[in-house]
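Take a look at the following structure, please.
One protein chain is absent from this view; the other protein chains keep their places.
All chains are identified by letter, namely A and B, in their written order; residue positions are counted from 1 within each chain.
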Amino acid sequence: MHHIYCPYCEETREEEEYSYTGEAHIERPKDPASITDEAWGDYLFFRSNPRGIHHEMWFHAAGCRRYFNATRDTHSYQIHETYKMGELPTITAKTIAADTLAAQQGDAS
Amino acid sequence: MSQVNRLATGGRIDRAKPMSFTFNGKTYQGFDGDTLASAMLANGVGIVGRSFKYSRARGILGHGAEEPNALMQLHKGNATVPNPRATQVELFDGLTATSTNGWPNAEFDIMQWVGIIGGKLMPPGFYYKTFMAPQKMWMTYEKFIRKAAGFGKLSLEPDPDTYDKLNVHCDVMVVGAGPAGLAAALEAGRSGKRVIIVDEQNEFGGTLLGSKQTVDGVDAAAWAEQATSELAGMANVTAMPRTTAFGYYDHNFLCALERRTDHIGPVALAGTRQRVHRIRAHQVVLATGAIERPLVFGNNDLPGIMLANSVSTYINRYAVVPGQRCVVMTTNDSGYQTALDIQSAGRTVVAVVDSRHAPDGRLVEAAKVAGIQVMAGHGVIEAQGGKKVTGAIVAPLDEAGDKVTGAGKTLSCDLIAVAGGWSPVVHLSCHTGSRPVWQEDVAGFVPGPTIQNQHLAGAVAGEYGLSQALNAGIQAGATAAGTECAQVFNCGDESEGAAQALYLVPHTKPISRAPKQFVDFQNDVTAAGIELAAREGFQSIEHVKRYTAMGFGTDQGKTGNVNGMAIVAKALNKSIAETGTTIFRPAYTPVTFGAIGGRDIGVLLDPARHTAMHPWHVANGAEFENVGQWKRPWYFPQAGETMQQTLNRECLAVRNSVGMLDASTLGKIDIQGKDAREFLNRVYTNAWTKLAPGKCRYGLMLKEDGMIFDDGVTACLSDHHFLMTTTSGGAAAVLAWLELWHQTEWPELDVYFTSVTDQWATCSFAGPNSRKVLEKLCTDVDLSAEAMKFMDYREGTVAGIKSRIFRISFTGELSFEVNVPADQGHYMWQKLMEAGEEFGITPYGTESMHVLRAEKGFIIAGQDTDGSMTPYDCLMGWAVGKTKTFSFLGERSFTRPDTARADRKQLVGLKPKDPTVVIPEGSQIVMDPNQPIPMDMMGHVTSSYWSECLGHGIAMGTVKGGLARMGETVYCPLADGRVLAAEICSPVFYDPKGDHHHD
Partner (left out) sequence: MKKYSGFSLFKHSLSHHENWQAAWRSPQPKKQYDVIIVGGGGHGLATAYYLAKVHGITNVAVLEKGYLGGGNTARNTTIVRSNYLWDEASKLYDHSLDLWKDLSQDLNYNVMFSQRGVLNLGHNLQDMRDIERRVNANRLNGIDGVVLNTAEVKEIVPVINDSQDIRYPVLGASWQATGGVARHDAVAWGFARGADSFGVDLIQQCEVTDIVTEEGAIVGVQTTQGFIGANKVACVTAGNSGVMAAMVGLRLPIESRPLQALVSEPVKPIIDTVVMSNAVHAYVSQSDKGDLVIGAGTDSYNGYGQRGSFHVVEHTLSAICELFPMFSRVRMNRAWGGVVDTCPDACPIVSKTSIKGLYFNCGWGTGGFKATPGSGHVFAHTLAHDEAHPLAAPFSLDRFNTGHLIDEHGAAGVAH
């Protein structure tokens, strides 16, 4: 049962107030007519679906009705951050890997 | 019956409150404070049931959640509950219980002979190896297997009780009110934090209640009472006994089941029987304790073999000694406490049989001082008896406990108390995906690392001593509450000698030949079975679990799992840590379905939405149809009418005079902003740039895959203000869809969306006389055909109410829709009915609406489309803008190879060859009805009705390449053998030129 911080309401609320709306940062092609069927199919259906850090959209359906983004671990279900539409994540699989590496090196030294 | 095993004094029972109960039809007496199990033991009840597979006689093993055997059929009639454990059922006067297995009864059971004779043929997996031929026979075999399986029975009557839920938040949630939990809650409570503490038992205290130790000089039970009353005095602490935390979900969400009335009677006399608390906690302290393990030896399942700690609990807490002559089998010091308890209860301890060769320490010495015989370096290798234990075969063991090293001898006894070490209750800690880890020094699995805000205290973390638990508890409480605490508890000398990690007591015979050595009592899993599984290649612990069913019972292996894992490990020559554990899932103990469902049943299963006019519809005899969450009038039958007669009457009224439909359920979205028009251009297929204020337009909305998603009429109220209507069922999805695109892709557009579905009530009245009706009530709008054209919108006053008036039509007739604020909807409906009376205005429902629109070939999104239809497939290319500058949602998908095919299924009209026939909706369409199966299906009938005004059946359906097949004959082969022929035609059956709605 996720407990999700809405960056617009600035409150942490129950999962049941939200609906999940898929991978974040997928931009609609600017000129759909000019792209191939493959590229259009990719935009429509193909997703990165990682096991681990995922940037995804949630909709505060029973709250402020705003869509926002979350950086969530799809395995541990830990939510690392939520951020507004139009913003970029500050935590990514890369930053986490770097932090982990730094922590390990810290342990070793 | 006298309570033969009841002590004259002591225990936490109230001898002044006797209670009678029946078990298997016999009446017994117990006392207030008893569990059903303690009362049964007090009365000398031995056999409580029969085992699952071998139908062996079984007695009570434990005293709480771990009990695998004593599954009861509780109560009678519609109150009956299958499978609660007698050890967790509080006694009340008049309680009735029976065994769940055994025929004719548990005492004299016929099936045991199947077990005795067939047992050899029923090793784990035997059913995978046989009953294969002939295949047809499997279900016959299965019928017998099914009958024999299962425990209790369900009533066939509905549950007489109700259940509810509470959502609660707290700073610190403490699970378990034993010493560690109480200490944690006290400390967190004193800090002022909001604390919830729950315990599955009827009173707080856990092991303290049956303990002879002291806490800072106070008797353990008295200390528990003090702690409980201190907690009760704190306003910030919610203390809930009889409440089991059964699930631990992500982000510190816990669910707890409170049994509110089960201790009082079979059904709740008032209020709810049980309640689920849905708890969101900042910090969680797990103080769930540990469960004693039995030992695995021959015939270790006989009634009269019990967990040592349970024997002590029955003596100290319930004043019941479940035997006269007791052998204690132990691998550690705790068995000695039980021996001392038995002796001080005045019964005979035949011997303490200790697998350790040189036990020493405080308790061992105390036992010796008390004159109890200690047989060190020995084990009970086999129990003797039929329906009850009569003796224990005791033999010397080697130091490792691997082998029998000498001749055994039989000790006569009627009770064997077994102390095989402790298993921390790690269950809740697993629920969020954390894996328990084997800890050698506690010889048990303890909770593994977790990302939850979770703290452990006491036996769950392998801290078994009383002061250890208390001190760990108070520190965990402090950490969870963010305080510091220097308090240290003193419980006197608690020193114990080292325990031996022994799980299976060896027999003189190899495991495969020894008398059955049970690991999982409830599922009749034996050591030999586990060994066989390993031999057959089932080497992962999960495989062993699945092949043998170990741990699959209603006790989820609380007593048996670790022993089983140890036996697997040994068979595979691995350590227990390498073998690992299976993972526990919710629920910790079983939870009533009804409690999880809560109040969301009956009319509350899903809220029903009613329009403002609903009371009128009810009063006027409407039949209703569920459309999404709405209750819509389906048709308005009059006395003596068949449904078809009603529909004919309603439809003709519209065609000939005037009829009225409650259209309030259509979704209404208010769209404002200077870019509203541009936004509509992007989400609809057609162009909105030129739609003038006071005009309406029909629009089709697609998903990006080009398929129709919703449709409706949108009115331009002013240049920057539109009112969009959607289908009744699609309103919420459409609003979310608009918001999605606005917020994620086009935030630069100045546009705002507001759902106003519930704010407006809509009376839609259609027919040649509809204008006359409206003219009677509305004088400030020129309603003439010239002044207010088809698809016009006006604001005006109708029956004295400021209204929005639309001249739009879903019937093909002259038609108006009047929108008024919802609280005036009922009034407006009545006024229109009154005004229409002279024209015979007829209310009609969704079914006639469907007929009328089908006569006109208008689609219903979701009935005539199914998510695989483009506008072109629906012959609605006219609704697609070809010159729009912005590539509207879905447009790009039209040119994909499959979407561009000419032979796609297209929505066409179907005119039955036999005019009296109405083709059933859902019929499949073929060109050649005589072809063999599988037939080449061309499409299906999406809508089909009797058209009274046309005098024949009409239908719409999809047909591959249908547009190019106009005039061809298609066939619908029905299940009843009929084949109905129809001609492909235009879907517009009525008034193809559209004269009527333009009148």
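Here is the rule we go by: a residue touches a chain if its C-beta (ideal position, glycine included) is under 8 Å from a C-beta of that chain, and two chains touch if they have at least 3 such contacts.
Here the structure is a predicted model, which means the values were calculated and not measured.
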Omitted-chain contact residue, chosen from B:Y54, B:F253 or B:Y793: B:F253
Touching residue (missing chain; options B:A42, B:A268, B:A476 or B:L532): B:L532
Touch criterion as defined above, residue of B:R896, B:K913 or B:H952 at the omitted chain: B:R896
Identified contact with the non-displayed chain, of B:A16, B:M139 or B:A692: B:M139
Subunit B residues touching the omitted chain (full complex): 78-84, 120-121, 123, 126-133, 135, 138-139, 142, 145-147, 149-159, 161, 163, 247, 249-250, 253, 255, 278, 431-433, 510, 512-513, 528, 532, 535-540, 542-543, 546-547, 549, 554, 556, 585-587, 590-594, 596-598, 600-603, 605-606, 608, 625-627, 705-706, 862-863, 866-868, 893, 896-899, 920-924, 926, 933-935, 937, 940, 942, 973-975
Residues of subunit A in contact with the chain not shown: 1-2, 15-16, 19-20, 22-23, 37-38, 40-42, 44-51, 54, 56, 72, 74-77
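Everything that follows uses one rule, which is that only the chains that are shown with their structure count from here on.
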Inter-centroid spacing, subunit B versus subunit A (mean Cα positions, whole Å): 28
Contact set on subunit A toward subunit B in their complex: 1-3, 14, 19, 21, 27-29, 31-33, 35, 37, 40-41, 43-44, 57, 59, 61, 65-67, 75-79, 85-86
Residues of subunit B that touch subunit A when the two form their complex: 167, 249-253, 280, 432-433, 451, 704-705, 736, 739-740, 743-745, 747, 887, 891-893, 895-897
